[in-house]
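Complex shown without one protein chain; remaining protein chains in place.
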């Protein structure tokens, strides 16, 4: 199977869906790039190059550059979704949601319920997450907890190129508003990705490593770190089961609970501050629903309760790292 | 001691601090009311009457009506706080934070850290929370989880008039940004409130009922419900310890953990949807730090993962109610 | 095939009857909402549109069910102007099963997508960006529809309103931003909160056609709207219309309005767009008093029926609580 990067996989998914369905449009800042410039439009294809070539193929009516105006972008995307388009809107960095959060959580996510089930809002919001990019406190956050708490939203966090494509196709075809979070540090990571369209369903976790001693959950970029630590610990005879939830809303409780029933131990690795985060959320599900199986305290390995610092030494320590992950695993096994 | 309502208690705290410190100002929509009108200014005193009389005493320079422009309100309050005032800004309903969240979580809350400890942002944001007001999906939310997750913010949820006054005075004198959430349904509830100024410190939970069988945590309006159920259950020989955290950030882990060490059981009653909520947060703290003491699954009694419905029958069922609270307590004791 | 005399107003008698009926329906509906509210039959709070009927009805006069509107917290009038069923509305406002949103929305969230009504909106400034999106759909599908965002004078100061106008200009979409300037945002006068000389002038500087009209003059509103529709339907161009209105009542039902003098209130109430309309159509002998009164009676009966149905209806079953959050989850 052909090797493709996470970036390419997303591009391919969007391109394929745009070919398939003329109601799919893309809008955001510099999704084409060059509007009003002197050397032609479409050579940027989003600041990370994820949308490269789409403008050339689909033109200005379907790959729409906007002013810097996130409330209008998301609001327009929600309004367009409610009236018959399937917009893919972009918020360049998840950190920027603060300027348009109302249009996400009070509007698009609530239309259907507030209107008694009569509205349908097939909207995809693409955004990027993650520290480690040396971009400081306002360009480095991983805000999935903020989205996961919102009834009416679906929340997707692909960890590899294969899933990235299948989850994007699923997101575009889904009739509900979906936040699709791209880990900036995964863009160049390659994986085997089929050329044809396929769907990875929401709410189905991926057990990326079978194991019997401890269940380790990792989201986004943290999955790879959890996997690496698991591999290392295997040498020491510690057998981790590693789970990638893929989507945090809906969340696959079943796979998680089954795993903990088996291992009796749980470590959650999550790149966001600890309070009201996804690690807490998952811990609470298990403490409620698999309590009897638990043989040890549930350990959360998260960022500290601080903004993301700029200095690389601090930022590296801010993110859950192998040392902390390993320590937590050893702790619950002690 | 004189009886005063929660509303009066807040008013008294703000009034006292404004008398004491000329750098304290109030700004927001209709905090005075009547600007530009034909019958004089200041007769409104905020839509719930919490600020009644302040305009008359302190005038337009310190009780500042603004246009409907929450980003500018919070941004201006943050900027004013960083430069020497102690603003009390109002967001009429917490639901509206979506239009100004950036100025809270990316700006005011992060100034100090981003600027290497050199900034000080003594800002209080007052807002109202809670369902049960028949106000629909965009005027009824209880968004403390959204705030609690933000490093740099302090989050206050008074449950009675006495605390309301002491916590407000503390919030105004505090040098960090504080979100102060007023439960709409508590405004008229009276309590003994001293006339003089006093402070209720942040991060100190209130054990409102001692008990030995189960620890019950209740936030905001839910505390009273938890208390009522506890009283009822006492008749059946079930002895609940009821805890009011008072502030969710900082959060008093110590009192909570001590209680669970004693009771071995935990039920958390929280008026917000379940995902990444404060109930999950608290459950995860206990599952990590008091695991050995736990004798039963940790039960969360929260709202469902839905927006707040309008119809009273649905809204009453949406909020954690005595029936559900009692069932959860009985379950962990079964 | 206009009736005699219609030339003056450029409208057929049928059109005039429909317009009058809608305005009167709003008026009587809102008066009844006030009454039912006082009687404890309406939960929560509600904002009535009394005095502003000509604005909403004028704006919607030439719209079809295929065109879109987005509304505000003060949305009943817009719903009726766009053709929503008053029984469905009354059921909704009372939180009853069978309401337009099955009781889940309430006064501030009524929507009826089958009528192109994309929802009242309890967030001030919520609708303009959404309306831009509906206009984008129209442009993309090249179906000649337009999309209207109603906002108040207060909402005109919200960042989202400005962003939406700029976006509509840049994307060239058929959005029509209607700012109903009733002089107040809650308890604060527009003269205080709008720093600009006028809402329309400020809007014009964004690069779209903007005009300010007497919102109590149905015909003036229709005329302005026709120009906006022409720009929207044929050239996908956005427009702004400021309708200068009067608020006869308080901000919400029960607002004692201590910030308005008795004289101001009396002067505001002396301006009655429905009386204006009656006078105009009688003057040109298009509709006579008897006919208008006949409509009044019909409307009155319709509303009575709606109220009775709403009072009798049950609340939604509790099983509805967790339904319709998602299409599929």
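A, B and C are the chain letters, set down in written order, and residue numbers restart from 1 in every chain.
As a convention for this text, a residue touches a chain if its C-beta (ideal position, glycine included) is under 8 Å from a C-beta of that chain, and two chains touch if they have at least 3 such contacts.
None of the values given here were measured: they were computed from a predicted structure.
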With the missing chain put back, one of A:67, A:117 or A:250 would touch it. Which one?
A:67
Among the options A:16, A:98, A:130 or A:297, which residue touches the chain absent from this view?
A:98
Sort through B:75, B:220 or B:245 and give me the one touching the missing partner chain.
B:75
Touching residue (missing chain; options C:163, C:214 or C:324)
C:163
Looking at C:192, C:252 or C:329, which residue reaches the missing chain?
C:192
I need the residue numbers on subunit C that touch the omitted chain, in ascending order.
157-160, 162-163, 165-170, 192-197, 201-202, 204-208
Absent-chain interface as seen on subunit B, which is shown:
23, 25, 61-62, 64, 66-67, 69, 71-85, 87, 102-103, 106-107, 111-120, 151-152, 154, 174-176, 203, 250
Determine and list the subunit A residues touching the chain excluded from the picture.
29-30, 33-41, 43-44, 47, 65-69, 71-72, 95-96, 98-99, 133-139, 304-307, 309-314, 317-318
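Convention: only the chains that are shown with their structure count from here on.
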Averaging C-alpha coordinates per chain, one finds the centres of subunit A and subunit B separated by a number of Å equal to 30
So, what's the distance in Å between the C-alpha centres of subunit C and subunit A?
40
Which subunit B residues touch at least two other chains?
71, 95-96, 98-99, 136-138, 304-307, 309
Out of subunit C, which residues touch more than one other chain, so two or more?
101, 103-105, 109, 121, 123, 126, 159-160, 325
